[in-house]
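Omission of a single protein chain aside, the complex is shown with its protein chains in their original locations.
On to subunit A.
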Amino acid sequence: MSSVILKDIVKRFGDFTAVHKTTLEIPDGAFVTLLGPSGCGKTTNLRMIAGLLDPTEGEILIGGKRMNDTPIHKRNLGIVFQNYALFPHKTVAENVAFGLKYRKVSRDEIARRVKDALELVQLPHVGDRHPKALSGGQQQRIALARAIVINPDVLLLDEPLSALDANLREDMRVELKRIQDRIGVTTVFVTHDQSEALAMSDKIVVMSAGHVEQVGTPEEVYNAPASEFVANFLGASNIFDAPCTQASAQGATLDAPVFGPVEVAAARAPGVVSGPAKLVLRAEKLQLMPQGAVPTGMISAPATVETVDYQGQTVRYFIRLGERQMQAINMIDERPFAEGEAVLAAFRPRDCAALRGA
């Protein structure tokens, strides 16, 4: 078990810079997620940690040791690939035993550890079968068993859930987190799925276009996004220009269009000073109410429902406030509002975040 440190890492492919100067510290035993859209450099970072790619500049340290010149087979990492990458010509047990064969482990111990690993992923009886005979979710568990049976220093997961069905993905998410907690291995998880990142991570590293946008706990990146990109990528947000009229140690006051002045706590307004600023209002925090309601402790404005996107438990509304369109995602209480209905849009100032304006 080891920490992972990326020090001033740069990766270029010809003229294209996939990763701009990045410094990251992944503490021992932590579950850290690299989150971002495709092409943001998250997989490139993972592959550099793995040793599948060499960084153009900078250093990679695992357990405090410089790894740049250590070939992949000597790094002692467990990697789970998106498409499982199980060896199709070997049985499940042979797949899981693969890494142990190169580790001077006795035959009896290999058998025992393979059995333990298969039990850990809750597939104790499939050892004799070939991977093709298993379902996608089962294959993914075997891939995980194969990666952890070698007691890796670091577990690297490259979008391991994205090839699974929605239901199975959520089950596997819980399962994966349970296993990681149990063995306590330092884990780097790459995904483009924000709900996976929020549910599983100790820390999330949000990346965009080769840059790290924000590093923080799930609550931090969700509630206090450091940039417009982060606010938009983690869930739906309403973001609009709202000049900051007053900034102090307690917080900042932003003059929001339609709604008027909004006070944002300092923790959620990093670096905001008097002048141009942006107000971030999450779609889930914008509450629609019947016309004539009197919300207490909330700022409100009249609006018209334009589009209703019914999703069972919740509804996503697109509403119009004057010239502005906004999104609101609300739990359904009794019945959803209808398209064209006049409503009151309200939110609590403490649910807002503020960003420095351009």
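Just so we're on the same page, a residue touches a chain if its C-beta (ideal position, glycine included) is under 8 Å from a C-beta of that chain, and two chains touch if they have at least 3 such contacts; residues count from 1.
One rule holds for everything that comes next: contacts and distances are computed from a predicted model.
Student: Which of "Branched-chain amino acid transporter AzlD", "Acyl-CoA dehydrogenase", "Phenylalanine--tRNA ligase alpha subunit" or "Spermidine/putrescine transport system permease protein" is the UniProt protein name of the chain not shown?
Tutor: Going by UniProt, the chain not displayed is called "Spermidine/putrescine transport system permease protein".
Student: Identify the residue among A:4, A:30, A:50 or A:92 that touches the chain left out of the display.
Tutor: A:50
Student: Of the residues A:4, A:62 or A:77, which one touches the chain left out of the display?
Tutor: Answer from the full complex: A:77 touches the omitted chain.
Student: Touching the absent chain in the whole complex: find that residue among A:66, A:103 or A:178.
Tutor: Answer from the full complex: A:103 touches the omitted chain.
Student: In the full complex, which of A:89, A:112, A:182 or A:324 touches the chain missing from this view?
Tutor: Counting the whole complex, the residue in contact with the absent chain is A:89.
Student: Looking at A:146, A:173 or A:268, which residue reaches the missing chain?
Tutor: A:146
Student: Quickly run down the residues of subunit A that touch the omitted chain.
Tutor: Interface with the chain not displayed, on the subunit A side: 50-52, 71-79, 81, 83, 85-89, 98-99, 101-103, 146-147, 150.
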